[in-house]
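Heads up, this is only part of the complex; the chains shown haven't been moved.
Which chain is which? They are A, B and C, in the order written, and residues in each are numbered from 1.
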């Protein structure tokens, strides 16, 4: 790994980005650069105890701070930026989750608008045991202690959007952003299509773990120390964010209603099977229909995110994204903390 | 198992049910009865080669034949019928899948109505190797042979609906029906709320396997030899179908748009956690948000079906459905073919 | 009008239908018959004062009683039944409206399921002044008296559904049913496709008036004295209910999400323009896009209903439904009360 430049960024207060697009780059990096990053939690670190209600301690729209953006040298419209997650490690021994008024899947919201009052605003503090790889909380009523495996991930990874837009870091869409999928964990490569020169990559919103769908709208939110390798695939277009793990290829779609998010991800997977695995269109449709896994990512954000996965062992021979994932997995070995 | 009555039903042509509700029972059974059943495939067995197009060989509305209904003695409104799947075994060494005009997730449909012509109607015949537990098809273009693990399941299990209704066997809703979830496999117990005296249980729509979401609308469809034990939980209400496996408790929701199917399943899981595991409402919401799995079942039927799962090992102590699943697992041991 | 048979039906308690399909006909009628009907309100007449809460006085599923069904002689699958509304007159000098727990557009529901408690259950009694053609209510708080024009209509008109189904009278779908469109007023002809021999027409759910969308889920509900002429169009198919007034041709679609209801109605209008007015498909699409009116019918029922209207004066020459509406308008003259 001697040949990879390492750029370390631990932002100070006031130097986070709150949008995709519209923020000045914090650094210019060459393809192949290793980024050693600190990301703050989605509350900008302001929810630190059960008494810290989002509606009181957070300052809209300064939610979901992003570390970045990074200007990737040579990245042009029509290329793809690859972000390989070498490690994603909670930076503190605690995390927080909460209900947020009129936000989440099991409440009316500002768009699924009803006359009902919001649910109560309740905070749960989670303990993270980084050795045992667990996270735990105590129920607010009944005093049960619940322990779950830690499974750290980033809810938000993205580039500047197309169409001259600037989007809030809370939004998931074709540029990535707040997709909130548990698939975005260490060992995974995320592919993002480039919409503006330099791509303007940023990431944040660490979760010690998250259920599929992120039902209440908020995961086990924590600051992260995260190492990624950033690469560039020239001349490869990626209309919607894709991921690749050692075991699966993964498409995403973000839209409303949820069936459209599903359709986008599934159609993208058909196109992926056609491009990299030699399937004809309807054969790919048939294969996906029988082989696909379809876990939900989030059903709470401004767009919902669905995921389409295929197990690599079930695929015919193919070399997605020029074999970059395997290459980055190897490169990552010496970089883990 | 000497004390369980076994009822064997292998319907003749003309003796299937095409609806939930509205069909006369084929048998009255006592709780605890073992049903040894043959179920025909969703095409009523008429798609037997690549030339058998659904639009030509099938006769609407005679699709998705159900074996049953069974009148469960003592079942009354407010009770729950439990169906434990002892074994689900393909009855033939082949299965069929196909596109169907204006049906499926990646096409316009009769309700997501557009001016575009339908996709081509193409049939894929699948070979089932019941020893090796595989199923395989050859692509229509390029001649690739694709082999996948067999994972047999029933797309359709249900009881007569509430509200005086009779629903097509193609519909999933609160009465169960065509939920098309791969979770409905051997070793699982399905709980269905009783809406009419006798419950009127039937099942069909065997799949040698199915992807999550059943994208093209049609799984690897095959006739099945299936053994179930039917039990009755008096005084236990089940508003939406629930499943229980050795590893998970599972709620379902069926509705449109897809986010409503998700909401129903998630809310049902919150209620389940409250009733059987001692959670307060918002604590259950928090736990589910971090621990839940949310694979889609179908995104093609008249209602879409979403599933909410929780790993049993992560739950606090509790005894769902009076411990019936464990009891039926034991009872099933001697009944497997 | 000497040649039209008049059939008068004023059902007794216990002789209403609660479903479309599945109910025995109350009469066989020849095409051309005049039906002189009484219809009870959607509460089965049980909400008679502000203290009569639906959750207490009504008995599920015995809501939305239908007068009928009528077996139309000669009606076969593929034909169309036409129902011309000669007169729709409130049968009492009062009507009722109410909130219903977990029902309506501005509340979570059983399918748009949330953890929030239902809205309060409140009844508003309306006074109907049949001479002045007004209806009025007093606000529950502040004592304002609000008076609106009376505009009597039927929320529910339908035939037995296809696919062997029986649907609750609360459901709107391709068979008609609970469409809840204010367009269903005196002077209008409703066309319904026949799905079973005899069609099995019924109607009910009178509204003294209703806003577009029926936001709270309940209109100004009242019993009606209604006169219709029933005709039969042999060999004319009607996939989704259509209406015709003196000024407009009107298509309907009922589905979820609401955009699908819109798509169905709009596509049906394109097909109507093609069939009866000589448009090519894309020319019809263009014309509709610039000339169409799209008032919502209901956004609260189990399916939502959208309406597509075109002003007759803007259409090129054409003779929809063999000129039946004009003929029935003439025939109706002598039948009005």
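We take it that a contact is a pair of C-beta atoms (placed from the backbone, for glycine too) under 8 Å apart; a residue touches a chain by one contact, two chains touch by 3 or more.
These numbers were taken from a predicted model, which means no experiment stands behind them.
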**Item:** Complete-assembly copy number [criterion: all chains share one sequence; 3 shown]
**Value:** 4
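The rule is simple: only the chains that are shown with their structure count from here on.
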**Request:** Point out which chain occupies the most central position, where each centre is the mean of Cα atoms.
**Result:** B
**Complete:** Note: chain C sits from chain B at a C-alpha centroid distance in Å of 35
**Fill in**
Note: chain C sits from chain A at a C-alpha centroid distance in Å of 48
**Message:** Suppose each chain is reduced to the average of its Cα coordinates; what separation in Å results between chain A and chain B?
**Reply:** 33
**Fill in**
Touching at least 2 other chains, the residues of chain A are 106, 119, 257
**Fill in**
Per the touch rule above, chain A residues touching chain B in the complex are 97, 99, 105-106, 119-120, 122, 124, 135, 137, 139-142, 144, 146, 148, 209-220, 256-259, 262-263, 266-267, 270, 278-280, 282-283, 285-296, 299, 304, 306, 308, 314, 316
**Request:** Would you pull the chain B residues touching chain C in the complex into a rising list?
**Result:** 18-19, 21-22, 60-61, 110-115, 162-168, 170, 253, 255-257, 260, 263-264, 266-267, 270, 281-282, 285
**Touching residues on chain C, where the partner in the complex is chain A** = 106-108, 112-119, 257
